[in-house]
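A protein chain is absent from this complex, but the other protein chains hold their places.
Labels for the chains are A and B, by order of writing; each one numbers its residues from 1.
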Amino acid sequence: MHKSKKQSTHLPLFILGGIVLVILSGIVDELRVYQGATIAVYVIAISSIILLTGYSGQVSLGHGALMAVGAYAAAVLRAEFNVPIILCFIAAVLAAAVGGTLLGAAAARLSGPYLAGTTLALAIGLPSLANQFPILGGEQGLAFDVGFPPLALGEDFTQYKWYFWIAALAALISMWSVRNILNSAYGRSWRAGRGNEVAAQLAGINTARSKVLAFTISAGIAGLAGALLAMTIGTVSPSAFPLALSFSLLTGAVLSGISTLGGVIIGSVVLVAIPEIADVVAHRLGSSESVTTNLPGLIVSGLLILTVLFVPNGPVEQHRARKAKHEAAHNSTKK
Amino acid sequence: MSLNVSNLTVHHGAICAVNQVSLAVPTGTLAAIIGANGAGKTTLLRALSGLNKPTSGVVNWMGQTITAEKPEKLVRMGISHVSEGKSVIPELTVRENLELGAIWRKDGKEMKESLDQVVTIFPRLGERITQRSDTLSGGERQMLAIGRAIMSKPKLLLLDEPSLGLAPLVVEQIFQTIRDLTTQMRLTVVLVEQNAMGALKIADLGIVLNLGKVVAVDHAQVLIQDPAVRAAYLGY
Partner (left out) sequence: MQLLNTLLIGITAGSIYSLMAIAFVLVWRSTRVVNFAQAGMALLSTYFGYEAVSRLGSFWIALPVAMIGGALFAALVELVLMRLLVKHASSGPIAGVAPIIATLGLLGVIRSVISMIWGGQDLRIVAPISNNGFTINGSTLVFSPLKLLVLVVVVVLLILLSILFQKTNLGLALRASAHAPEIARLSGVRVDSVRTLGWALAGAAGAVAGLFQTVNGNGNFSPDSIDFSLLLVSGFIAAVIGGLDSLLGAVLGGLFLGISISFVLMYISSGLFFIAPFVILLIVLFVRPQGIIGVKAGRRA
């Protein structure tokens, strides 16, 4: 309907968002800046899940593993060949995209719980492979150092702020791309296939190819998120990409509203905020250490269940649906 | 009157499939509900057996209000429903399908008696008692579905399109069996049929449903002669 309007107005919006973030990073303290970088990483990772699950209807519990692929690709290039950092990030995208294509090709024959279980097996299996290849550094992993901020930014410019700038820029670019991909013909074909695969096929959409493509793009974005996550931690190791990471991303996506890209910031902020909130709660209650350490996990999982039960399609979508229902009821009584 | 329906309304989402239907079926009567595709016949039947929840209205069976009771409870009150399409479970054997009908009765001896009774009515099922039911022909499956319903010792039998997809000869046979069962077991039967002629021929009472509403109720033999009914549903 007003597609052209939508696309033309968004680039300035994203640039404006960037400027706001830059100003913001100058005001808040170091911890917040670091958390900001983490939020940006989650924004990217969750948007990859939303694209795949919310739009293309495929569930992946293996995105943690795809993030690991991206992170290792970037770290190996950096550590072994001292490749410029921007190329490392691009390599992360490409490597994970290749992995995603392979997985997607297998996945195109699967759906629902089968796909979930298969990717789950990957998430458990893949990180352990790092121990098989010496170049990947085994349990200790590899260092991943993006280097100091350029001197041109001034002497006071901290490392964390540099992380934040890189991650935020990457997040803005990813969000902008994902938004436009979802509004393109591909995005529409995914939604059509999600709703009714047979009908989509009859309408001339190659659903298998379109699903694989969704996996490829989603994996590439996840790979970027993986490399950025490695940047904020400083190393890449199997333990940085546990099963819990894949679950957290899914939680973030569900909290955001699985099919509303705009909600992605909600999920990201909540994921970063939960450990802090849990800490405060645990201290208030004066609980023991085992409770304190496990409270964040409990909150994440509990939220996941509660959201699925009570706000299944996310806060944004829920509001929209309620409004539509209200109007429908209104119309039928009139009739 | 054993079955009394008054002002029953059933919705499918926003669509009103059954609209203010009232009807009465006396004990021992075979009532045929006929009407075009989408007239609401199946929805009405499913509401009687508890599979669909009515929006409003009352269903009364033998003096008890049964509106919106669950099907598993209604079976225990003597109401058996044979749903549309040969309603058997293909993964189970013929014997298991039949035993399923009596599963709530818990009494092994009674189950055996009912099994003998069904096999007497449908000797074909007896010959194939150990086979998986997906090896049966269409007609045999319909017999099995009716047999399963009889296993629960029903007083009210609700039949949804038993002739669907069967060869004409088999249809005639099934209809004759339904007629015989009604008389011999003193059943009350509500038969929903697309095959209006076949159904009216064996029925005592005819009910015509159109767009969710009852448009005609009369003796089946009278309806067959009715010019309007003939033109609309009997094709001549």
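Basically, a residue touches a chain if its C-beta (ideal position, glycine included) is under 8 Å from a C-beta of that chain, and two chains touch if they have at least 3 such contacts.
Not measured: the values here are computed from a predicted model.
**Student:** Looking at the full complex, which residue from A:Leu13, A:Leu31, A:Ala121 or A:Ile135 touches the chain that isn't shown here?
**Tutor:** A:Ala121
**Student:** Looking at B:His12, B:Lys53, B:Arg76 or B:Lys112, which residue reaches the missing chain?
**Tutor:** The one listed residue touching the chain not shown is B:Arg76.
**Student:** Touch as defined at the start, partner being the missing chain; which of B:Thr29, B:Thr42 or B:Ser152 qualifies?
**Tutor:** Result: among the candidates, B:Ser152 touches the missing chain.
**Student:** Among A:Thr38, A:Thr53, A:Ser174 or A:Ser237, exactly one should touch the missing chain; which is it?
**Tutor:** A:Thr53
**Student:** Suppose we count only contacts with the excluded chain; which residues of chain B make the list?
**Tutor:** 49, 51, 70-72, 75-76, 80-83, 87-92, 96, 99-101, 103-104, 106, 148, 152
**Student:** For chain A, which residues touch the unseen chain?
**Tutor:** Chain A touches the chain not shown through residues 53-54, 57, 59, 61, 106, 109-114, 116-118, 120-122, 124-126, 128-129, 131-132, 194, 243-244, 247, 250-251, 254, 258-259, 290-291, 293-295, 297-298, 300-305, 308-310, 312-313, 317, 321.
Definition applied: only the chains that are shown with their structure count from here on.
**Student:** State, to the nearest whole Å, the distance from the C-alpha centre of chain A to the C-alpha centre of chain B.
**Tutor:** The separation of the two C-alpha centroids amounts to 55 Å.
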